[in-house]
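Removed: one protein chain of the complex. Kept in place: all other protein chains.
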Amino acid sequence: MEETRFKISPSPHIRDEDSTQNIMLTVVVALLPVWIAATYFFGFDSIRLVVLSSLSAIITEAICQKLRKRPVTVWDGSALITGMLLGLSVPPTLPSWMIVFGAAVAIIVGKQLFGGLGGNPFNPALVGRAILVISFPSPMSKWTIDGITTATPLMESAGNFAYHELFFGNIAGSIGETSAFAILLGGIFMYYRGVLDYRMPVSFLGTVAILSILLGQDPIFQILSGSLLFAAIFMASDLVTTPVTPKGRWIFGIGAGVILTVIRTWGSLPEGVTYSILLMNAATPLINRYTRPRIYGRGVKANG
Amino acid sequence: MKLLKNFKGGVHPNYEKQHSEDKPIQVLPAPEVVVMPLQQHVGAPCDPVVKKGDQVLMGQVIGESSYAISAPVHSSVSGTVLAVEPRPSVTGRSVMSVVIQNDGQDTPIEEQQNPILKSSDPNQRIDVDGNLIRQAINAAGVVGLGGGAFPTAVKVTPPDTSHIEYLLINGSECEPYLTADQRVMEEYPDKVILGAKLLAKAAGAEKIIIAIESNKPEAIKILEKYAVPNEIEVITVVTKYPAGGERMLIKAVLNREVPSGGYPHEVGVLVHNVSTAWAVAETCLTGRPLIERVITVTGSGIKEPGNYLVRIGTPFKNIVEAAGGFNGQPERVLCGGPMMGLAQFNLDVPVVKATSGVLILTEKEAQKYEPLPCIKCARCVDVCPVYLMPLKLEAFAMNEMWEQAEEYGAMDCIECGCCTYICPSKRYLVHYIRLAKQEIIAARGKN
Amino acid sequence: MKHFYSDFIKGLWRENPTFRLLIGLCPTLAVTNNALGGFSMGVSTAFVLILSSTMISLVKHLIPDKVRIPAYIVLIATFVTILELFMNAYLPAIYAQLGIFLPLIVVNCIILGRAEAFASKMPVSRSIFDALGMGFGIIWALTSIGIMRELFGTGQVFGFQVMPSSFEPIGMMTAAPGAFITLGTAVAIVTYISDRIAKKHAKGKKATE
Amino acid sequence: MSNTLVSMISMGVLGIGLSIALVIASKKFAVESDPRVDDLEGVLPGANCGACGYAGCRSFAEALATGEAPTNGCPVGGASVAELVAKILGVSNSGFSRNVAQVLCKGGCAEASQRADYDGPQDCRIAHMTQGGDKGCTYGCLGCGTCVAACNFDAMAMNENGLPMIFEDNCTACGACVAACPRDIIILTGEEYGVHIRCRSHASGREARQVCIVGCIACRRCEKVCPTGAITVENNLAEINYDKCIVCRKCVEVCPVNTIEWQEGKGPVRQKVGA
Partner (left out) sequence: MNFFFLFLSAILVNNFVLVQFLGICPFIGVSKQIETSIGMGLATTFVMVVASAATWLVQHFILEPFNLPFLQNVAFILVIASMVQLVEMFLRKTSPNLYNAMGIYLPLITTNCAILGMALILVLRSYAFGESLVYGLGAGLGFTLALVLMAGIREELKFADIPKPFQGAGIAFILAGLLSLAFSGFAGLV
């Protein structure tokens, strides 16, 4: 037998087929129905914002990695997700340069300064959105539908909207948040692909519903209006910035729900989803630390 | 439909058992030269009791140790000792070995122990004294054939204080590709049952449970037939790696947890592999020590995958030749399964008692991946069967934070490799946890 | 003479209190949302720093070692009060803008730090140069941060419109997060330049050897 | 006038009251501490590298103050710090010989054979755990650069041949590389010693020759030629006793496989008595 040089490697010698890129692609695909719905309701603005935002995010990421002499990994799709999420979470009338600026800042401040993928403590898309809100408060709260400027439903009383409108869209708001149906479609797809942990959306939405009942508000309205559903499914499920323990994920959702209800009920901002998730992002390392799973065989007694 | 016995964590790799699961066990002729490493078990290595030029008979003791935790090594052929020298072993390190030239006669040793069991009827009542069984197992050098290689005689002699309630016969064979245990169960069910009863008797266990993964319906059917008259329960466990892990199996079947750092007997359970049970039955029936075992030769890198009864000490080269040689360019040669097996440098290493298979993987199956940044997807946390946080442990180990790694339970890791298998970023999780364990033990030694 | 020069120059860059030593940061963040605030805060701090350093250096032999810290603080507090009363009387607009951060100069680590580390050990003349260097270090640091924040936050510098009228002010820069991010970026830039200088220096040294 | 008086009195009362409280408290909560510890900590480099064997500079300073640690215990600070420490403690400096790290393996990619290709994390310790590594020689350098990563002082780098090299000017003898190497091929030794046997293989001459062309084959020529008996060959490996070595370099000349190496410029540092 001729001499062949084998490879040695520490076990395990086989790996699962799923890859980080696959996960990212799944999220991108899940965002497509939302984007399509947004385009249906808002027309060209939706395409303009999402495309610009994504391009800006990807190009910024590539430039940062080039500058830092790191391998350029924009094809892993994480920058694309940040761009799409940010593009879908702004009002349709936002000027083009603002979304380009927002996406670039989101990538730089929210992600690359922390060493790129995996190092960022905050969801970059939410960082971008929060920076846009604080920098350009009025363009960021100009909601239009069919060319008429209106308030976001949250600013009005609950009775003015039919549930089916809230569910299928056709209401004012950030472009991605209008159609609950499309969002749920994306969420189900992500869950099916094993990318979405049901715990965070369920505990987030559940907490909001329970608290709104306790406070005498309409729970269905609270869940369907504003960007709650969009954020609960696409932002609160961001892998990098949320807890890794099952218990921690429940706590994350509950905490975000409580903060959101507090801001919506007593705060001066019309929408607090961004901040509730950002605050829970900040608490994530602490949650991870204090919700470590019980290790197998710890705390059990021998009975032989 | 019955609910399968399950446990938390674990992964579902491609099982790839189709290569060899339908291939009956073939007897592989003894090779020209056998290499018998003097440490094939957990515990103290044996000292050689033969020297170069000695004539040895089949079944003759060639290495033994005076330590409590050890198992003697017997010659698997008759012939002449060519050398007593360190030879590469499956662990990659050189181990003192006895090299024997086979004379082809297979002359058994005369003063071979008398069989302690007269009848091979699986339904018989075992009225042999437990002590006698333990002595027979010890003299035969039986060790855990599932891969653990812990001396069986030591294992069935639990400390005085413990009381064994259950004997679990582990027929899960959760490692992908391997089918040796499955074939043993299908072809020697009577001996598996008999071996289980002997082990139960030796350990004083009250009940016997045979646990088999759901992907081996044939084996379940056959064993159930033999088990029923003996009041042995056959339980189907979920097909999931590492269902065959001792701790996982106890959790799945009995919903008990072995204490951290403790042993199964502390919760009244003993776990033995089906092949071990088979070997025990064989030695009690024939009086012959453990000199052969069933292994699986498989993988897409081999022409004719199959299951073989081989002599201990047969070099991998002979096995590969017997299985038709390589199929294409072999990339990796593993001793054991793909999840926990050991990669080999060359084919000179011999089969040892704990070798359950020889796996030849091609590039297609064992791809090379570059690790990407951790995206904290927590899949490793979800699949860890001992509920650790591998991503944290890896980060600590990479930054040499051994104390934190210990605090996060690095020492509880069973090194099953689920975390590394599932990681979408292809990170080297279990590898760094192993490093942390090594460093923690080193630090403990220092203090 | 060389002493005086190095005492003075180190505060400007190498031991710049804001960017290198990272002390006295509260006012650095709080009042730099425009250039004037940064500049006036810098001047106020420098004023107290110079006076207190001089004074402490003068009286250092009179103060028993055990109670030196409280004594210094009282001394500094006195100068701050003087400054406060003066500003209140003559520069009420700036006084209002600086708010409680003016009295908080008392606890600015820069001043006490220089008192402890330098003025209490060195002769008066050197203390003055040290304080001058540190003072100018603070002034340029605070003013530059103020300029950046005002420029991007409002499009103005010292109240004068600089950016074209089409420029949309970035509100974040004048808000709290902008303060932190600007300072963080500024610290990183200064660190980067310093590292480059140090590397060049090391290289130059090796080449000559 | 009265305002001045009132302010003086009130501040005085406040001051006196607080002072009394502080005096009582300082009596009540008094803790003995050695003021020298602060001084000592001040002169230490503050790198908190742990090379001294203590948990950071502070605890080393405490050990110094109690006389538990030697004045020259800080390898990073070297002689100058040892002097300052001795001054504070009022003891004589016990002398300081600067140590540097040496890599005792010459078998890089060009010299040593591979028995397999390694596919795993680039960490020597893990490669070593994996079947004993991919190199033919199970004693030599694995070349993953774990020692370089462990060095905090820019004193190491991997060369093109896959071996670590040491920049002695930067080396502080902190021992991080020594601890990191799973094969124990890095040692710390006096800077002045220039002759090193760069091999750690205990394999027999034949085996060593098979896997590496610069490995020690235990031919004993160096042992025979050494005038001071500094070299001994035991267990298939020549080892040098640096205390006896006079850097005469005779062994370097006779070594048939160039395992023994002289670092250019490092000369005899001490004359043997009577030599």
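Read from first to last, the chains carry the letters A, B, C and D; within each, the first residue is number 1.
Quick note on the criterion: a residue touches a chain if its C-beta (ideal position, glycine included) is under 8 Å from a C-beta of that chain, and two chains touch if they have at least 3 such contacts.
Everything numeric here is computed off the predicted structure, so don't read it as measured data.
Of the chains on view, those touched by the hidden chain across the whole complex are A, B, C, D.
Touch with the chain omitted from the figure is made, among A:31, A:134, A:175 or A:208, by A:134. Residue A:272 is the one among A:173, A:226 or A:272 that touches the chain missing from this view.
Checked against the full complex, the candidates C:5, C:167 or C:192 give a single residue touching the omitted chain, namely C:192. Of the listed positions C:23, C:63 or C:157, the one in contact with the omitted chain in the full complex is C:23.
Residues of chain C in touch with the missing chain: 22-30, 69-70, 73-74, 77-78, 80-81, 84-85, 100, 103-104, 106-109, 112, 172, 175-181, 183-185, 187-189, 191-192, 195. Although one chain is not drawn, its touching partners on chain B can still be listed: residues 373, 395, 398-399.
Annotation for chain A: contacts to the undisplayed chain at residues 68, 70, 109-110, 112-116, 118-119, 121-122, 127, 130-131, 134, 259, 262-263, 266-269, 272, 274-276, 278-279, 281-286, 289.
The criterion applied here is as follows: only the chains that are shown with their structure count from here on.
Here the CA centre of chain C is 41 Å from the CA centre of chain D. Chain centres here are Cα means. That of chain A falls 49 Å from that of chain D. Residue positions of chain C with contacts to 2 or more other chains are absent. Counting partner chains per residue, chain D shows two or more touched chains at residues 115-116, 119-121, 126, 129-131.
Chain A makes touch with chain D in their complex at residues 5-10. If you check the complex, the residues on chain C that touch chain A are 168, 170-173, 175, 177, 181.
Across the complex, chain B meets chain A through its residues 11, 13-14, 92, 158, 161-164, 176, 247, 251, 256-262, 265-268, 317, 320-321, 325-326, 329-334, 338-347, 361, 365-367, 369, 372-378, 381-382, 385-389, 391-392, 408-409, 412, 415, 417, 420-426, 428, 430-431, 434.
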